[in-house]
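A single protein chain has been omitted from the complex, and every remaining protein chain is retained in its original position.
Presenting subunit A:
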Amino acid sequence: MLAKVLLALSLVPALALALCQPDGQDAYNVRLSIKTALGANAYEWSESEQFLFRATLAFAMRQYTGQETFNVSSVIVCDETPRVSFWFVVTNPSNTATLIPKNTVEAAIRLSRNRINSAFLLSDKTLQFLGIPPTLAPPSQPSLPVWLIVFGVVMGLVTVGILALIISGFIERKKKEKTIEDEDEEEKQERIMENDISCQTLEGKNGVNNGAYTHDEDRLTQL
């Protein structure tokens, strides 16, 4: 009896290992890049961390399926490497010999991706489920593209500037025309010109000798 129990017990991990095969049909490869993500604060990958992973995955399965029968033992891990990468499969809690199909596992992981990442202080890029691409938030589309707003501001300023300059130029021109008209009025009362020299200058003046001539006069002796 004891021998049978021992045999059964020894077969279980072997059976488990048989279920978890790298490149298996329902298996997923996981790769963690802890040092890249956390640098100096990186933790060592240990059995306990592995336990946490299996627990988180069981949680994800519970969330997705709604069945609270998933346990840490439902998640089987194999082929661990120093890289910190390994393969895992999820067994059906009601029938431990069968595996949960790939699509279901993927859907469950997608749903709780954020929770899984945060459990390990990692992100989509550093905790990779190979075959499940990282998900992205939809970009926030504002009602009006940003560039149109800036364009509107610039065009508004420029248009105001143009209008201001045109109107001020117009006003100045009107003012100048008015002053010219006023000046023309004055000119009519100006002195009479002849040969472009004012008559008053010519009348009643004997003229003043230019300095240029002074030394010429000195040459002639005075009488």
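Throughout what follows, a residue touches a chain if its C-beta (ideal position, glycine included) is under 8 Å from a C-beta of that chain, and two chains touch if they have at least 3 such contacts; residues count from 1.
The rule we apply is simple: contacts and distances are computed from a predicted model.
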item	value
Protein name as given in UniProt for the chain not displayed, "Hemoglobin subunit alpha", "serine C-palmitoyltransferase", "Small ribosomal subunit protein bS16m" or "Transporter"	"Transporter"
Contacting the left-out chain in the complete assembly, out of A:L6, A:I166 or A:I180	A:I166
From A:L6, A:V150 or A:I180, residue that would touch the chain that is not displayed	A:V150
Absent-chain interface as seen on subunit A, which is shown	31, 33-36, 81-85, 110-111, 133-139, 146-151, 154-155, 158-159, 161-162, 165-166, 169-170, 173, 190, 193, 195-198, 201-202, 205, 207-212
